[in-house]
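In what follows, a single structure is set out as structure tokens and then discussed.
A protein chain is absent from this complex, but the other protein chains hold their places.
The chains carry the letters A and B, assigned in the order they are written, with residues numbered from 1 in each.
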Amino acid sequence: MSNSVNQGPIDKSIDGTVKYLDDRFSTAGFIKRNMRKVFPDHWSFMLGEIALYSFIILLLSGTYLTFFYKPSMLEIVYDGSYLPLKGIKMSEAYASTLEISFDVRGGLLMRQIHHWAALLFVASVSIHLLRVFFTGAFRKPREINWLIGTGLLTLAIFEGFSGYSLPDDLLSGTGLRIASGIVLAIPVVGTYASYLVFGGEFPGLDFMSRLYTIHVLLIPGILLGLITAHLMMVWYQKHTQYPGPGRTNNNVVGYPLLPVYMAKAGGFFFIVFGILVLVSALVTINPIWAYGPYIPDQVTAGSQPDWYIGWLDGSTRLMPNWEITIPGLFTLSLNVLIPTLILPGLMFTILGLYPWIEQWITGDKRAHHLLERPRNNPNRTGLGVMALTFYAILWISGGNDIIAQMLNLSINAITITMRAMLIIAPPIAFVITKRICLSLQHKDKELLLHGEPTGRLLRLPSGEFIEIHEPVSDAKRAVLLSRTELPMLPVPASHDANGVKTPNLWAKKLQRRLSHWWSVDQVPLPTVAELESATEHTLHELSEAQEQGVELTKDTPAPTSNH
Amino acid sequence: MSNELEHEGSSILPVQQTSTEVNTPVSVLPPHVLRRADIDPIAATRAERQVSIMFLLSALFTLLAIVSFIAIPVDQYVRVPGAGVTQASNLAVGFTLGMAILLIGLGAIHWAKKLMPDEEVTDSRHSFSSSKEIRQSVMEEIRLGGQESGFATRKIVRRSLLTALALLPLPAVVLALDFGPTPKNELRSTLWGKGVRLVTDPTGRLLRPEDFQVGSLVSAHPENLHDWEEENHNLNARAKTPILVVRMSPEELRSTQGEGWDYQGIVAFSKVCTHVGCPIALYEHRTHHLLCPCHQSTFDLADSANVVFGPAARRLPQLPISVDSEGYLIAQSDFQEPVGPSFWERG
Partner (left out) sequence: MSTNRKTLKLSRFRKHPAAILVVLLVGLFTTGGLYSVGANAANKMTGREAVVDIESIMSDPASIDQGNRLFATGCATCHGLKAQGTSDGPTLIGVGAASVHFQVATGRMPMGAPGAQVMRKKPIYSEEQSLQLAAYVASLSPGPAIPTDEQLDWMDAELAEGGELFRSNCAQCHAFAGRGGALTEGKYAPSLMLATPIQIYEAMITGPQAMPIFNDKTLTVEEKQAVIKYIEYLKDSPNPGGLELGRYGPVTEGLFLFTIVIGALIAAAIWIGVKAK
């Protein structure tokens, strides 16, 4: 390849570049190893790509916005071109956002691209996380990348909220007022923390410039670093793949980086970017001019955060009004602390540690590169749906006023119902999901043993009618057989062979009990003997059918039985 | 550790062998099916044409985007059916630019799908674990390095280093102390005080009791707020002073927070929610309920603004009001308790 016969100008430039770089950094080896790197193809693998691309779009559009935005809370009188606010006092931050929207060509477009991309960024990170969770892609060796992903989601939410707050309109100011209330609720140091954050009392004059630096420098910097690490790990460890014919735990099947994957991934970037620009051209997002400037004594009905804060707003709305006061000593605002700090802290900790928690329960420390079908791990899937239900109820509660308005319901009734649902619904969701998974396992076993019903009847010599079954296709068979039975830990011995007491026996017993619970319900896979006799039976049935002249949909398949 | 299914050294396992080799997945890739463009040169040419049309259209849209950017003034508006009156520049530039970008993506994907090789290839995975020998030697070397440094044996050096390192972040914390002043009594006091007159928000008119009828609602501020803001140029005072003044018939007023704090059924309460500080003014004058739009805490203004629903734990502080010699509504004093959200030292 290196000395091509056709030495056209392109070949020359390729050769030249490769040589130039290799002479200096010995890159040829690296490129050789990676140029044809294989990436499996599946739509659900592109969710993470959406997140990456929206992040790039955020960097581009955000940089543009910084050229016009003024992170200043200094009060000025508006004299721009938006008439309904002419002569109104407002902060420079808000005035400059109005300027971007009404006086800069393409400014409104960039603002809308930036905001839509921000919503999409957090959304695609979240959906990507769900895909990774439900397919077990976080298992060894990818636990650390899961942890990084959790960190990315947390930072994305903070980054989103800080950006939502920068325009200093009535809605975002209300959000900041709530944030200041949350900081005040921190035990012991809350008041001091609030004074340090806001440079004194709320709202002060310092906060917007501080938040700006955090939004455009600090968090994006960390995000960039973590995203790089996230991608490098995916690259190095190679992508997981769904089960299928020819796909094993020891290989990766897909398209080579050059050219197919590069074209598809690159093309998808343009699709994500293009759709975002189109949406920004056609659909309003965050009409800050309509909200008016932030003034601490004004508020609008339906004050809402962006979608990714909605669940925290919901938890705050559902929380009973618990507050502990010891007069003369202190006030502990559990009504603020629990829903806004303790609950999300707990949820994100569990989320980040989940791979290790599951590993500890199952004792499974093998490396997994083949994705697990959600049904094949009923407890994980059940827990995931349970957490999603919990989240969804909080999320819906965050919009209880809008729901009440649109559906003509009582806001109080919604809140009370949601309080009950928050406790009742998640366990029910778990049980239902687990049952569904198990019955799907049964169905899979049936398919393996008895094949697929063809809908054609066969009359047996005895006069009995049976339905003809065909063996499942190779592709399906490969998927069905990809299931790994969930391991169960042995009962821990109280003493080892030398009669020494096992340390932490209680923990080991708990672990064993959980491992038992985790795997005891699973439908056992058919044994070799069962499969063979089932195959024989099916073949026999088919040949009998052919004798009787029953027409089959396809030629009698020779089931792959190389045993 | 013995009860864990750990396989040292070779972390890649064939799929678990619970029911013998039945579990080995079918290990052959399905046969590659040729596409129409692979067999039929006409189909290939057609695909090629489609791709290049998309790229050319993209180029056209880019040019249109530049033209729209330059030609359409930012304050020109057009009426679009379904969307109403919208900024022409945003619509035109956004639509053309969006199409230009999208078409490159669509073209590239179409190209990849129709014309680039679509035969899947297989690559093998390798265990990430290094060989036992290498691991062993690395562990040995680290141990050796540790010994050579004397980190383990020279206790005084180790402890003094750890002490130094532990202290080093403290200056960063100290630096943060100047991010803001130390809280004093600001959270406990507002601009209200004895004899301060009530003025309407935002128009600043003085208020008399006879301005109110039963059912009236007024958002008000202290008269001195205006001068304070002229002097201080921030919104800190405004975040604490706003009050709601309502009038109900005296028999509807079941309780107030202090004796003589109302004036003939006119009561004034802090407008700042005691939950997390949103301004509240969703007043239902027949039930006397006041609803916070942020988290739906509901207060009963006829009953000392006690909480009747929602996450707020405390009633809204009441401002004792009266009338001065000229007949204007005034405050009898500042609030008797801190307004707004709770804080630790509130007690």
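As a convention for this text, contacts are C-beta pairs under 8 Å (C-beta built on N, C-alpha and C of every residue); 3 or more make two chains touch, one makes a residue touch a chain.
Being a predicted model, the structure only gives us computed values, none of them experimental.
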item: Chains in view touching the one left out; value: A, B
item: Hidden partner chain, touching residue among B:Arg36, B:Lys132, B:Arg154 or B:Arg254; value: B:Arg36
item: Residue of A:Trp116, A:Phe138, A:Phe390 or A:Phe430 in touch with the missing chain, whole complex considered; value: A:Trp116
item: Per the touch definition above, residue among B:Glu48, B:Asp123, B:Glu186 or B:Asp211 touching the missing chain; value: B:Asp211
item: Candidates A:Ala301, A:Ile342, A:Leu460 or A:Leu505 - the one touching the absent chain; value: A:Ala301
item: Per the touch definition above, residue among B:Asn90, B:Asn234, B:Gln318 or B:Ser342 touching the missing chain; value: B:Asn90
item: Candidates B:Val28, B:Val80 or B:Leu177 - the one touching the absent chain; value: B:Val80
item: Positions on chain B where the hidden chain makes contact; value: 33, 35-37, 64, 67-68, 70-73, 75-88, 90-92, 95-96, 109, 113-114, 118, 200-203, 205, 207-208, 210-219, 246, 279-287, 289, 291, 293, 296, 298, 309
item: Contact set of chain A toward the excluded chain (per top definition); value: 41-44, 46-47, 50, 83-88, 101-102, 108, 112, 116, 119-120, 123-124, 127, 170-171, 264, 267-268, 271-272, 275-276, 279-287, 289-292, 295, 297-307, 310, 399-402, 404-405, 408-413
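By definition in this document, only the chains that are shown with their structure count from here on.
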item: Inter-centroid spacing, chain B versus chain A (mean Cα positions, whole Å); value: 18
item: Chain B - residues contacting chain A, complex; value: 3-7, 11-16, 18-30, 69, 72, 74-75, 83, 87, 89-91, 93-95, 97-109, 111-112, 116-118, 120-125, 127-128, 176-177, 179-183, 186-187, 201, 219, 221, 233-236, 238-242, 271-272, 275-282, 293-297, 307, 309-314, 340-347
